[in-house]
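For reference, the structure discussed in these notes is given below.
Heads up, one of the protein chains got dropped from this complex, but the rest are sitting where they should.
Showing subunit A:
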């Protein structure tokens, strides 16, 4: 009891840093309570969710990003990296709620249900926890939390196909979770602690044989690569995205990926530090990451070439973008981290814009690219928004996508200059080639929008006013970010992260 009391005393202090997340928790309960009423009040549910998420972001804003301090009883860390990812995760959830407001008939009635909003908030909460965790226990719990939310959300078309996609996701996910839990237990066996920050952890790693450590680390990192949909853990992504409503697809394409970026950076950095000290059998983590990034780029881009469904195409394109994110991590430099964050931000905006704009073709649940035929001519503004989005996805100026790509390439060049690493060189060349390759499938969108004709759906599409406004806002951000990146770059530069 004597030992417990001071511990209990420290709990409120420890939870203070997690105040935004507490708000989310309250929001989840509130949404569920509202849902228990007899009447279905989708507008109220959405409003509450939006308010909660805005509150979450508002509470995060004053948090200092220049310092790093442990929080949540040493399970996590409040640093700039975590802060940035929490913001991105919150923004993604907010956008999802906003674009669910005007879900079309074809997408189904998911947005009527309290569970849906609760799950979106829960995904945000889980993502935020993953982003700040430095303790493998919290990491595992939060990732599972994230996964379960994802499994459930995949179901929200309530069709046999979406059940199938969800089942694939669950089976694959469960297996990967088990494997990564096994990896965590191995690490615990080697070090006697799960706290990545603790001295014991490093000492334990140093005093154990390198091969088992490598194996264990592989297993743990596999779990994160699964969430990011990096090769070879990418199979779930296209199926899941093509069978879920647009807002959920966008959420699943962005939120989990961003959430695990932080811990991936921390873990790989720690392992690399350790492996530098291993003289006998040093593990080249940079090469491993570079190869994974390279494969992800190739697989994502090559597979995207053969898609006829728009959401499947976007799924493979998002796999390709993960390749760029991993490439930024593989640089192992501060410029690499900066470009990672910049790219992550661009990725969220462009992905949401793309998924949102896919509604301009929304005629059935599986959106085909050819459904876009002549939309650019019948609805010029939607065509313009699509074009800006595609420019950002390809990485053409004047869009944020260009700046993001230039930053990643710069980080790669700088690392090549510092490390003379042949795999980084290969990665740079492949990422250049992948950009050319991506042109083939991205250009298919403007091709159908403008070049093909005549329009197949003369009645036009049913993109609502609010969707157009959100799309316009996102595209405006994509252009503005290119023209005035100064503030963003300064912010990202100030982002410090623990070890």
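Just a few scattered comments:
Following the convention adopted for this analysis, contacts are C-beta pairs under 8 Å (C-beta built on N, C-alpha and C of every residue); 3 or more make two chains touch, one makes a residue touch a chain; residues count from 1.
The rule is short, and it goes like this: contacts and distances are computed from a predicted model.
The chain that is not shown carries the UniProt protein name "NADH-quinone oxidoreductase subunit M", picked from "Succinyl-CoA--3-ketoacid-CoA transferase", "Branched-chain amino acid ABC transporter permease", "Transketolase family protein" or "NADH-quinone oxidoreductase subunit M".
Checked against the full complex, the candidates A:130, A:375 or A:391 give a single residue touching the omitted chain, namely A:391. Checked against the full complex, the one of A:428, A:445, A:463 or A:477 touching the unshown chain is A:428.
If you put the missing chain back, the residues of subunit A touching it would be 334-335, 338, 377, 380, 387, 391, 396-398, 402, 406-407, 409-410, 413-414, 416-417, 420, 425, 428, 432, 435-436, 439-440, 443, 446-447, 450-451, 484-486, 489-490, 493.
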